[in-house]
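Missing here: one protein chain of the complex. Every other protein chain is in place.
Read from first to last, the chains carry the letters A, B and C; within each, the first residue is number 1.
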């Protein structure tokens, strides 16, 4: 059974709800889902997982500084995360408010660690995004995303 | 009076309507607006304008190849577009469908020419985006964007 | 044995040499490598491969329009490329000339198809990049990249 860690930063709402919906998808996919606030996450937690999904509100078109601080700390695990499944999700206040650029920034950071990232041809292409509070559409996207990353992590573990 | 060229690629709809709404904003701002399909646009048309706004549907998270072909041709004006006002807008089929990444890709291309690009603290931050057919929200964004680029081009011309 | 297709666009040189170095790495990794110019590549060729690496010179900070035209055509295989291994490489004329943004643009396009992309913690993080003609450093990066995508494609095929 693969273990997927979902790390999120919560500010004005939305990321925690998305994290829960992704976790539900992971469980439906047969995996174990662990949800953690970024403040409670150590780089070693990333290492202990088969896959990691990072979620953040959009701060000036980018992830929250607190989320990037985890990447900065994770330099002490540099190399040890290579080949794990990775994913990202984001919340923005508005359409055109930077949720895609936030997801792509998280993907860039994961690629530097050697994470393996998959897009989606049908749903939110780079990772689930919510404009304002997550609605049913977003939760469906998140559930599907959880199932997908679970399947990817299982393949990668072999 | 500044002259703003709005170049768009039309596929399944939306970009032409956004181009018209931006042109209306340019006129309200006291400028001259010229709308052209990308197929009818030569690099010299970019040179003749004080500012250029490029609009494209989202093709695999990026601008339409036909739009990038104009940039490729425009190498013969390389250097001559420096300091002009630039902007971008995009249409995607879905939320999370790549409209922000498309706008940012166009901005990257413009920066290589030396264009001057301004974001917006209130509206769609990188440039107007529409999810599906442009609704009232999108048209309001486009009008405001037209007024802004007109003001920017005027300042840059001095 | 996995089959890796390396599709490149050649303009003023460099991408073909990088494609050959990646192909050599694929063979060292135990895979079959097929090299094709983008002009000779049909979307069905992407479908026939277990992994695809796209290489392009940098045109205004983005991939060559001809390369993106292949993505546009590939809409007729939309969904059928999901889960394949994907990668990208780029050549730019100068440092700061857009090779990273070109690689990231190709990665964005691949993610929309549902490709699976891996970064590297040690080498060129997003994919091999060359500033000017590929030197020994670049060829070493490409060889290593070929071995890595071969291993990734094998895992994904199971």
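Keep in mind that, in the parts below, a contact is a pair of C-beta atoms (placed from the backbone, for glycine too) under 8 Å apart; a residue touches a chain by one contact, two chains touch by 3 or more.
Since we're looking at a predicted model, the values are computed, not measured.
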item	value
Contacting the left-out chain in the complete assembly, out of A:20, A:84, A:113 or A:147	A:113
Residue among C:9, C:54, C:71 or C:126 that touches the chain left out of view	C:126
Residues belonging to chain B that touch the chain removed from view	78-79, 81-83, 104, 107-108, 110-122, 125-126, 152, 155-156, 158
Positions on chain C contacted by the hidden chain, ascending	61, 94-101, 104, 123-129, 131, 137, 141
Touch residues of chain A, complete complex, unshown partner	59-62, 64-66, 68-69, 71-72, 74, 98, 101, 105, 108-109, 111-113
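Here is the rule we use: only the chains that are shown with their structure count from here on.
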item	value
Chain B onto chain C, rotation angle from CA fit, given as a multiple of 5 degrees	180
Whole-Å gap separating chain A and chain B, where each centre is the average of the chain's CA atoms	32
Approximate Å spacing (C-alpha centroids) for the pair chain A, chain C	25
Chain C, residues touching no fewer than two other chains	108, 111-113
